[in-house]
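Every protein chain except one is present and positioned as in the full complex.
Order as written gives the chain letters A, B and C; numbering starts at 1 within each chain.
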Amino acid sequence: MAELTYREAVGAAIAQEMRLDTNVVFLGEDVAAAGGVFKTTAGLLDEFGPERVKDTPISEQAIIGAAMGASMTGLKPIAEIMFSDFFAVCWDLVANQIAKTRYMTDGQCSFPLVLRSANGGGSRFGAQHSQSIENWAMAIPGLKVIAPSNSADVMGLLAASIRDPDPVMFFEQKSLYALKGEVPDGEHVESLGVAKIARAGTDVTVAALAAMVPRALKAAEVLQDQHGISCEVVDVRSLVPLDTQTILDSVTRTSRLVTVEENPRLCGWGAELASIVAEELFWNLDGPIVRITTPHIPLPSADELEDAVMPSSEQIVQNIKHLVD
Amino acid sequence: MAELTYREAVGAAIAQEMRLDTNVVFLGEDVAAAGGVFKTTAGLLDEFGPERVKDTPISEQAIIGAAMGASMTGLKPIAEIMFSDFFAVCWDLVANQIAKTRYMTDGQCSFPLVLRSANGGGSRFGAQHSQSIENWAMAIPGLKVIAPSNSADVMGLLAASIRDPDPVMFFEQKSLYALKGEVPDGEHVESLGVAKIARAGTDVTVAALAAMVPRALKAAEVLQDQHGISCEVVDVRSLVPLDTQTILDSVTRTSRLVTVEENPRLCGWGAELASIVAEELFWNLDGPIVRITTPHIPLPSADELEDAVMPSSEQIVQNIKHLVD
Amino acid sequence: MSKKKKDVNKSVKDEPPGILKGGAEIAIETRLRLYRTMYECRVLEQRAYDLFMQNLVKGTSHLALGQEAVASGFGTAMRPDDYTFCTYRGHNHTYVRGVSMVSILGELMGRECGLLRGKGGSMHLTSVEHGAMGSYAIIGAHLPVAAGAAWSAQYRGTKQVSVCFFGDGTTNIGAFHEALNFAVIWKLPVIFVCENNLYMEYTAIQDVTAVEHPAADRAEAYGLEPIVIDGNDADVVYEAASTAYAKARDGGGPSLIEAKTYRHGGHSRADPGKYRPDDELQAWLDKDPIPMYRERLVGLGIEESQLKEIESETDEMVELATEEARNSPSPSTDIAFIDVWADGGASWRN
Partner (left out) sequence: MSKKKKDVNKSVKDEPPGILKGGAEIAIETRLRLYRTMYECRVLEQRAYDLFMQNLVKGTSHLALGQEAVASGFGTAMRPDDYTFCTYRGHNHTYVRGVSMVSILGELMGRECGLLRGKGGSMHLTSVEHGAMGSYAIIGAHLPVAAGAAWSAQYRGTKQVSVCFFGDGTTNIGAFHEALNFAVIWKLPVIFVCENNLYMEYTAIQDVTAVEHPAADRAEAYGLEPIVIDGNDADVVYEAASTAYAKARDGGGPSLIEAKTYRHGGHSRADPGKYRPDDELQAWLDKDPIPMYRERLVGLGIEESQLKEIESETDEMVELATEEARNSPSPSTDIAFIDVWADGGASWRN
């Protein structure tokens, strides 16, 4: 086991896969010579050279379009979009072209590509650099959607995403980049579509993603220690494919579901999960399904303001206490 | 009462508002001289002249950006995006700029504009010209989201959208354009944020939107006549603001909720509604919340294929029969 | 402005459409192939039009009647493993890659025999096995995608060229700009072909564009040579295409070619095209690429009978294709629920 930061795990996964497959190529803004503005891809240019690790202009449509065209003709591109908010400038390529073309062409083309991006709040970057947009991607048929919460998952799931024959949106929570964690030695690959029980429990299932996982875990500890409430924390990890089995199994055991989402309220992944459970496990439930989200607002910039709106472990504790009491 | 098509109601609403307020201006591709590719805006150029009714290049970012800049400096622009799928090419302007700038600037700017577009399936246009993207808009704080099901609502809600001081995404279901309906004489304006009970009932609340409303109504008739099941059909009309009061009242009475969505499965507005009801009316419910949606796939083009995937009144009947039995 | 226009005109090959060049260097077999291809495109799309009229084609459809010289010229100059990217107005560009008439007509009618078994429709014709890498229905998107395929060819060292067809209206969207700059800085083997048919949907391109030549007047913004060609002259197109292919294959990077042409009909099925002045339409009908090219061939000594044979063979071909497509069943609705993912499935959960 080596200890890697979440940031380092990104580069390690890409390097691992580039070593194994010369069809893997990587492009983005400031990713090569500068090693990425979050320094996630430092060293790749040196190891793999300028044919495989490429700096681009500020042309997100060209970046994603290039990845699409390359993927349908034999390469396995990884494209970086610096901040996930910027997917809005190239959403046509993502949502209308990459996601749909396999289906529209009766399965003639595949798009083995990864679009990775720094996602989420907590870094005081304000409303245009802090969004959690996993739900934008989840709403589009044809995209796989991954959002890891720790270094080992970054490495294993990013490697799996690169190997996957379908387009994968890989969201790195930027406030976690400095977080350290153990990563298995040697080649490390996990499977997409598998949730992880990050903490076992019996009273309530708490489904969380990315930066909300550590907060949910902390809340679970407090709830156990101070209130005798036992939470099972599920790290959803993969929104598409969604491991409904693990989640439904957990809720079957606990009879309660709380989701913790970083994104604004409306149409988040938690709503989807809530609707699945409300339909499929209705008779098993012992109480209302509760969603904890950022309110339906853009994110403010100042630290106190941002902290006030994003779901905190205290808020999770309060909500669950209230629910279970 | 005059009988207008859904298509004519669009032009009537714009004309009504342009007559009342010279700050209302209208721009889009092929909207002026040609009267729009769906002929919704025929006659506006003649009546209001080329200063107020303007043809643009194929430059959706410029169109939406122009509307934004004009709205923050005194005008009330209406911009047409020909097919709602094309919002993907200008999503940054919509989701990151228009929606967030009022909040980010501590309320300094308002954006009294309307972005209207032909939305939805059923016209055999294939995956890139048939999407229902109300949920894309609903997921973005700062956007109001309207989707009418009939001529009177088109007229009343579009007029209200134009008068509204906030940005409104106005989705016209293109397969309804030829549908005729009564529209009140004289100035006609409704309120945003009000759902309508399109049919009263006692056994189950069916929440539907746009083209799904007539299908839900037809299903309700069949269910009543053939199965003795009484459906209350709620035409949601306004996703943001959402009239939760009308919907929750209805579900309180019927104890059951079925949503009928045209969009692909994941993260649709129905999921949001389901999650609200699963949290707030859990103890009132008599059974699972059921969502009827298009599967999580792009839309196919051929008529039999498209019909096979979009929610039909038969499918609504089957689902509700199964639920209530 | 006046200075600017002169500059451009100096360096462009701008021929008034209809004045056909000699093109003596083109082999007669190639010429016959150009003629046959244009003629095939013409009858194929005329048939498509008839089928709309009989309500056998649903949804929408965009014909390129009058623009056949562009598809034929590029298609004929292409290598079999080159890549084509085109738009919703892509029947001809797809057809010239060797895709069968029956699969095209079948797709328009949404039949089992259709190229995409009805899942894509008229706007999305694609045949990867023929290098027809898709028809894209949202303006601009396929320009960067074509650049990406060219990047892949460059990386893999295959000498394949990617060619991307689009209209005049497309030059005003952002993706055009990004793709051109991107292709040039990476020196990609891609050819951008603007078919300037003077209109976007119903709006004249000159009413919404800051320059006279919507593509060529932008070429220098990317360090490219401005090229305007007579898109109704199959020989001119063939030569311009050959030059651009050779340049791309030799590592010379991208080209941007503006081919002036005209669509005989409206923008799409629903459009009678009434916004176009009668005399303009008539002038272009007089410059129909097919009869003009036929005349040239006759002038070059080709027997009338040989041309008649091409024509009757093609007419028969389209009849047979129509019959076969009409007799093809509707696709099983099962196929609507598959092939979202590479494993053939569509499920998003376990």
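Criterion: a residue touches a chain if its C-beta (ideal position, glycine included) is under 8 Å from a C-beta of that chain, and two chains touch if they have at least 3 such contacts.
Keep in mind the model is a prediction, meaning the values are calculated, not measured.
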Hidden partner chain, touching residue among B:Asn96, B:Ser250 or B:Asn319: B:Asn96
Listed residues B:Thr105, B:Thr202, B:Gln226 or B:Gln318, member touching the removed chain: B:Thr105
Residue of C:Ile28, C:Met53 or C:Ala210 in touch with the missing chain, whole complex considered: C:Ala210
Residue among A:Gln16, A:Gln61 or A:Gln173 that touches the chain left out of view: A:Gln61
Where the unshown chain meets chain B, residue by residue: 25, 51, 54, 56-57, 59-75, 77, 92-93, 96-97, 101-110, 112, 141-142, 165-166, 193, 240-245
Those residues of chain A which, in the complete complex, touch the missing chain: 29-30, 33-34, 37, 55-61, 85-86, 88-89, 123-129, 265-266, 295-298, 300-306, 308-309
Residues belonging to chain C that touch the chain removed from view: 1, 4, 7, 140, 172-178, 180-181, 184-185, 207-211, 217-218, 220-224
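One rule holds in what follows: only the chains that are shown with their structure count from here on.
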Centre distance in Å when chain A and chain B are each reduced to the mean of their C-alpha atoms: 30
Approximate Å spacing (C-alpha centroids) for the pair chain B, chain C: 36
Chain centre separation in whole Å, for chain C relative to chain A (CA means): 40
Set of chain B residues in contact with two or more other chains: 85-86, 88-89, 126-128, 265-266, 295-298, 300-301
Per-residue overlap in chain C, given as positions that touch at least 2 other chains: 116-117, 119-120, 124, 136, 138, 140-141, 174-175, 335, 340, 346, 348
